[in-house]
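Only one protein chain is missing from this complex, and each of the others stays in its spot.
So that you can tell them apart, the chains are marked A, B and C in the order they are listed, and the count of residues begins at 1 in each.
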Amino acid sequence: MLKFPSCYPKKEMTITDKPSVPELFSKPKEDILAFLGKIYEHSSWIAEKFYDEYVEGSGEEFTNVQEVFRAMSSVVEKSSNEEKLTLLQAHPDLCAKIESLKNLTKESQVEQGKAGLSTLTDEERAKFTKLNSEYRERFGFPFILAARNATKYTVLSAIEGRVSRSPEDEFAGALYQVGKIAWMRLLAAFRVADNKGFLTCHVLDTAAGCPAAGMRIQLRRISGENSELFKEFITNDDGRLPGGPALKGDEFQVGTYEWIFFVGDYFARSNTKTSGVPFLDEIPLRFGIDSPEEHYHVPLLVSPWSFSTYRGS
Amino acid sequence: MLKFPSCYPKKEMTITDKPSVPELFSKPKEDILAFLGKIYEHSSWIAEKFYDEYVEGSGEEFTNVQEVFRAMSSVVEKSSNEEKLTLLQAHPDLCAKIESLKNLTKESQVEQGKAGLSTLTDEERAKFTKLNSEYRERFGFPFILAARNATKYTVLSAIEGRVSRSPEDEFAGALYQVGKIAWMRLLAAFRVADNKGFLTCHVLDTAAGCPAAGMRIQLRRISGENSELFKEFITNDDGRLPGGPALKGDEFQVGTYEWIFFVGDYFARSNTKTSGVPFLDEIPLRFGIDSPEEHYHVPLLVSPWSFSTYRGS
Amino acid sequence: MLKFPSCYPKKEMTITDKPSVPELFSKPKEDILAFLGKIYEHSSWIAEKFYDEYVEGSGEEFTNVQEVFRAMSSVVEKSSNEEKLTLLQAHPDLCAKIESLKNLTKESQVEQGKAGLSTLTDEERAKFTKLNSEYRERFGFPFILAARNATKYTVLSAIEGRVSRSPEDEFAGALYQVGKIAWMRLLAAFRVADNKGFLTCHVLDTAAGCPAAGMRIQLRRISGENSELFKEFITNDDGRLPGGPALKGDEFQVGTYEWIFFVGDYFARSNTKTSGVPFLDEIPLRFGIDSPEEHYHVPLLVSPWSFSTYRGS
Partner (left out) sequence: MLKFPSCYPKKEMTITDKPSVPELFSKPKEDILAFLGKIYEHSSWIAEKFYDEYVEGSGEEFTNVQEVFRAMSSVVEKSSNEEKLTLLQAHPDLCAKIESLKNLTKESQVEQGKAGLSTLTDEERAKFTKLNSEYRERFGFPFILAARNATKYTVLSAIEGRVSRSPEDEFAGALYQVGKIAWMRLLAAFRVADNKGFLTCHVLDTAAGCPAAGMRIQLRRISGENSELFKEFITNDDGRLPGGPALKGDEFQVGTYEWIFFVGDYFARSNTKTSGVPFLDEIPLRFGIDSPEEHYHVPLLVSPWSFSTYRGS
C-alpha cells in the first residue's frame, strides 16, 4: 500500500517483536497511544478518543484485531464532518510520492517496484498528475488508495473512475479507504494468535446435481509471481474436504491463495461427454483472505462447461 | 494421449507436410484410404465405408475437419452392434502399455512422461491392473480413454468410476471415447487453414448490473507448466474486447488458454467496498479450445465476491 | 405420467390403505409379488428375481422406498441385453394411447386432460404418429416417457429429440425412463413414513459478500395452477432459516414447491443502488422434490442484478 510503509513490519523484525492484542492492552496508556497513534495517518486524536471511550471508559476487553478495528472505526464514524475532512486532508499527496520515486536509488526502485509506480511512463505520470489535481480541487482532499502493492494500473484506474463520482459518494468512499488502511496497519502491527478464522471448500457437480466426490484439489499460496503448493485433498462423498477446514489456526493467514480443481479427471469418472481438449480441465481459483477472524467458504459449482464460485461463510 | 502416438505429428515435421482437407480429397482413392485408415484404431473398414458412401457415393465436398469427422462418425453410428463391439475390441489394452513403459529408455520416459503413466507407483499400478481386468471382464472390451497427456490421476479416476457403470451406459461411453480419439487424430493429421472459429469475451459487473468497462484483460497460452502472455486488452464501454475477436484465423488454435481479469483494478474505479486483500483481484480463467471451426465465447460475470463463466457461442 | 395411471393412488383411497415399506415385507411372498409385480410394466419377472435374490437370498431388510428401488434396479441392470429389450418392448405404444383418447367420454378427457395429450391438434397428432413409427423402427422398442402429467409439448419435444440419438445412447436412455416409471410407481404405492429427507435454504448476498440476513422468504406448494402459501421465514444472521429445515418428516413430500425471496426489501435495508422498478424484487424459485429420503438444499445467491440457484445437499 502506498501510504503506510513506515509502520509496516520490517523483514528483519522477529515475529515476537509484535504484541498480541491482549499484550498491548496490558501495557501503560502511553505505550498504547504510541502504538495505535500511528494507525490513522497523522491523526493520533483517533487513538486518544478510542482510549478514552473504550479502554478507560467502557473498559472493554479486546481479544483480537477485528474488535480493535471496529472500535477505532466507530470513533471515526461518530466524529463531525469537519473532523472527518481533517482526517482525509492529513493524508499525503500521492503525486508528491510519485515524484519522489523518480529520484530513488536503483535498489530502492526495485524494492518499491512492487507498487509499480516507479514504472510510470512520462505520459502516464502526466495523466496521473492532471487527474490528481482535478481530484483534490473537486473534493478538497487528496486521493487516497488503500491497495498494498498497487500496480500503476490500479492507481490510474482508481483515480480515473473516482474523480467523476459525486462529492458525497466520494467523501464516504475516501473514508472507507482510510478505514482499509487502518485495518491493514492493525493487521501488520499485531502478532495474530488464537485466531478463529478458517477456510473450507465444497464442490458441487451442477450437471449431475450431486456433490462432486473424489475430486483432487490443491491449495496453493500465491506470493507475487510465486505459487507454492501447500496442501492436497480428495473430496469426500459430500464433496467436501476430508478432515475439516483446509486452513485454520496459525496456518490461516491473511494473503492470496489458489485452489486448483482437477475437474477433467473428475468428469472422466462418469465418462461425461466433454471434448478432446476439455473446456474445463484444471481450474485455478484465486482468492484473498483478509481477516484472520472470519470463516472463508470458497466453493466450486461446476459442470463440464461452466463454473462459479463465491465468498461464503 | 495414450492411444495414438503413432499418428501424431512429429515436431520436426514442417507444417506443409500435412494436407489441408481439400488437398487430401484431391488425391487418389488409395492415398485417401491410407491417410484416413489410421484414424480409427486397427479399423480401416470405417475409412472404406466412409469413402464408398460419402466420396464416391454422395460426392460430398469436404472443406474442414469437422465435416470429415461428422461423416466418419455417422459411419460408426450406423454400423451394427457387432461391428461396434469389434471396433472397441480393436483398441490396445492400456495395461500392456503401462507395463511396457517400465522398460522404456530414459529418453522415452521423459517423452512419454507427460502422460504421467510412467510415474505410477507399484501400488497404483496394482490397483490399475486390477480395475483394468474387472473392466474388460465386465464389459467385454478394453478400457479406452481419450485424454491426451493424461496424468495417472486421470486414468485412475476414469477407470475407477467407469468400471461400475451400467453396461449399456459404458458401451455408449466407450464409443464416445473412440470418437474423441478419432477427432484428435483428425485434428493432428490435417493442416488447419481458413478455419472459421474465433474467441470472444464479455465482462459483466453483477454488483452494478452493467458491462464492466475499462477492465484490463490478458490472454495467455498454457503449455504444460508454461504460461505465455499472448495479448492484452482493455474492455470497451460494452464490456467487450475492442477490435473484435481475441483470436481468429490462424491464431485460433486448439489448445489451452487463460484469461487474466484484473478485477481488483476495475472495482477500485468505483471505490467499491472490498477488503484490504481483495477477495477477488486477478482472476485467472483457464479453458480449452477443442474445435477450430467453432465460436468460443468465454465471458466473466463478476462481483467483488463472486464470479462465474461458461462456454458460450 | 402416461404409462401408469392404473397403479396410481385414487383420491378416495385413504392413506392407510397403502403399506409402509416394512409392512409390505412382513407379508407373505405372494402378497409381495402381487404388489411389486406391477411396478415394471408387464414384467413381473423383475419382482420375482428381486424376491429370490434380496428377500429370500441375502435377507436384506428394507426400510424405505429408495432401498427397494435400488435393489429392483440392480435386477434390471444385471439382466441380459435380451431381457432388457424384452422389458422395453413390454411397454404399450404411446400412439395407441393417444388414439384412444379421441374416444374418451368428456369426463375422462378432463381427467386425462392434465396430460394434455387429448388436446393434440390433428397436425400435432400426425407429427407424433410419424415420429413414433420412426422411433420404433429405428430402435426396435416403443417410445417410453416417464413424465407424470406430461403436456403435449413435453411429449413432442421428447420424441423429436430422442428419435435421432444413437441406438446405444437411446437404449440406455429408454431403460432410464423405465427406471423412473418404476420409481414413481413405488413412491405412489407405499405409504411414506419416517422419511429422512428435509429441505433447507441459504441466501448469500454476492454484491456484499455476506449472508443475506433478515430476508423474508415464503415457501409455497404448487399444484397445477394453484400456488398455496405454506410457510414464511425471516433469514437469520447466517442467511439461513431459523429453526432448522423448512420441511422435514411428514411435511417433506414429493411434489413441486416454490420459494419467494423478497430481495427488493432486503436490498432496501442497505440503500443499495437499484432502479425505480427494481430488476429483482420478488424472486420466485420453483423446484421439485423427488425423493422422500434425501436432503434438498436449495439456496439463492443474489445481487441486485443477478441470481443463481442449484440443487445442493
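In this section, contacts are C-beta pairs under 8 Å (C-beta built on N, C-alpha and C of every residue); 3 or more make two chains touch, one makes a residue touch a chain.
Note that this is a predicted model, so its numbers are computed, not measured.
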Which of B:19, B:214, B:284 or B:312 contacts the chain that the document leaves out: B:312
Residue of C:21, C:98 or C:146 touching the missing chain in the full complex: C:146
Interface residues of chain B (partner: the chain not displayed): 204, 206, 209-211, 238, 301, 308, 310-313
Chain A, residues in touch with the chain not shown (by the definition above): 77, 81, 84, 166-169, 171-172, 175, 206-209, 273, 279, 301, 303-306, 308
Touching residues (missing chain, whole complex) on chain C: 1, 145-148, 151, 153-154, 157-158, 160-162, 165, 169-170, 173-174, 176-177, 180, 183-184, 187, 214, 216, 254-256, 262, 264-266, 268-271, 273, 275-284, 286-291, 301, 305-311
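Everything below uses one rule, namely that only the chains that are shown with their structure count from here on.
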Chain A and chain C: spacing of chain centres that average the CA atoms, whole Å: 46
Of all residues in chain C, the ones touching two or more other chains: 206, 209, 301, 308
